[in-house]
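The complex appears here without one of its protein chains, the remainder shown in place.
Chain lettering (A and B) follows the sequence in which the chains are written, and residue indices restart at 1 in each chain.
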Amino acid sequence: MNSMTVMKLLPFIEAIGIIAFCISGFIRARQRQFDAVGVFVVGFATAFGGGTLRDILLDRRPFFWVEHQNYVIALFVCSLVAGKAIDFMHRVFTRRGMVIADALGLGIFTITSTAVALEAGMPYFVAAMFGVIGAAFGGVIRDVLCGDTPMLLSDSSPYASCAFAGAWVFIGLQFFGLNDLLCLGLASALIVLLRLLGVRFKLAVPKSF
Amino acid sequence: MNSMTVMKLLPFIEAIGIIAFCISGFIRARQRQFDAVGVFVVGFATAFGGGTLRDILLDRRPFFWVEHQNYVIALFVCSLVAGKAIDFMHRVFTRRGMVIADALGLGIFTITSTAVALEAGMPYFVAAMFGVIGAAFGGVIRDVLCGDTPMLLSDSSPYASCAFAGAWVFIGLQFFGLNDLLCLGLASALIVLLRLLGVRFKLAVPKSF
Partner (left out) sequence: MNSMTVMKLLPFIEAIGIIAFCISGFIRARQRQFDAVGVFVVGFATAFGGGTLRDILLDRRPFFWVEHQNYVIALFVCSLVAGKAIDFMHRVFTRRGMVIADALGLGIFTITSTAVALEAGMPYFVAAMFGVIGAAFGGVIRDVLCGDTPMLLSDSSPYASCAFAGAWVFIGLQFFGLNDLLCLGLASALIVLLRLLGVRFKLAVPKSF
């Protein structure tokens, strides 16, 4: 397993997910009529919260946002000047656009977080959990900060379950020695697909039996 | 002080507390109509949240649930298939059964967490606080995740105060050189007793003078 390749590509790949999640935080903060400070804090927490929680639990430093300060500065500038743009995007892309961007973020972050956890020596089941934590807990922090019950818990549309399934596929593909980037691509794509199918066909995770 | 004995026994003793707390998380998530994902997350947070927060604050790794992955897998399977069983237990045991299981968890986790904090070189008062954090803050995380005001704060039935008193008794007994297991047993039993008496006689922690 040459997981170094994935490690080196992580920063670039994560950028796509960060932007998708950040927009979802921005939109929420705008809906709640927060000022520019609130928009930045909620955007930051949504984009970096999951990865930061993952890294705290893994005792891993420096954080992505410390090493790549430019992302934070870009996010900061957007939170100051992008209010109208956010509202515009929110109207234009509507729910469908947001769901797709969010699904992309979910797919990417799940696999990169799983890879990071495996790299840190976590056992398989825990590594798959870390995939979900890194991808889906930015949204949990966003919801707790906004005083809402986390959608991860209250909304039974498949979300964490897609991430969890994809994380196991990634672990399996790696186990059989596939090329790292291929594993990452396939497993991420599967998560995006599962998520979009779940939304399209209004599937619901069953309450436990 | 031969606290190594307690350290070695910790994993076994903590299992009892974990099950008790986990059930309390499961029941809450079922009441809130969460799906299987929500049941797992809330159960996990209730069972392992306090100990994880304690270990983050003490900068202690690996977490219990990383070292003992099997507990997490068991919890995961239960969250998938135990829905009916949880509802059944909730109806059969009613409030009384839950209070007893929870009191057991409180007693055990408080003392093990206090022992861990002493081992990490914390001063006495802080160690007693860590006892309360390890035992009672899983419930706080459960409540915050569910969007409720933490019972630890809003419910004046003695809970953290029983834990805190028992932690000091444990510290005192250790100070006088008693056998570790005896200290653990006596102090845990005292916490369970205080808690059950508090519930039985509807005692309330006074608002401060």
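Here is the rule we use: a contact is a pair of C-beta atoms (placed from the backbone, for glycine too) under 8 Å apart; a residue touches a chain by one contact, two chains touch by 3 or more.
What you see is a predicted model; the values in this text were computed from it and never measured.
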Review point. Touching the left-out chain: which of A:V66, A:L181 or A:A204?
Key: A:V66
Study note, to complete from the structure: Touch assignment to the omitted chain, from B:V81, B:L182 or B:A204, lands on B:A204
Point to revise | Omitted-chain contact residue, chosen from B:V126, B:L178 or B:L196 | key: B:V126
Check your understanding: Taking the entire complex into account, which one of B:I19, B:A74, B:M98 or B:L152 touches the absent chain?
Key -> B:L152
Practice item. Spell out, residue by residue, where the missing chain touches chain A. Key: 29-30, 32-39, 41-42, 52, 56, 59, 61, 63, 65-66, 69, 72-73, 76, 79-84, 86, 144-147
Practice item. Over the whole complex, note the residues of chain B touching the chain we left out. Key: 56-57, 59, 122-123, 125-126, 129, 140, 144, 147-150, 152-154, 156, 159-161, 204-209
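Basically, only the chains that are shown with their structure count from here on.
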Study note, to complete from the structure: Distance in whole angstrom between the CA centres of chain A and chain B is 31
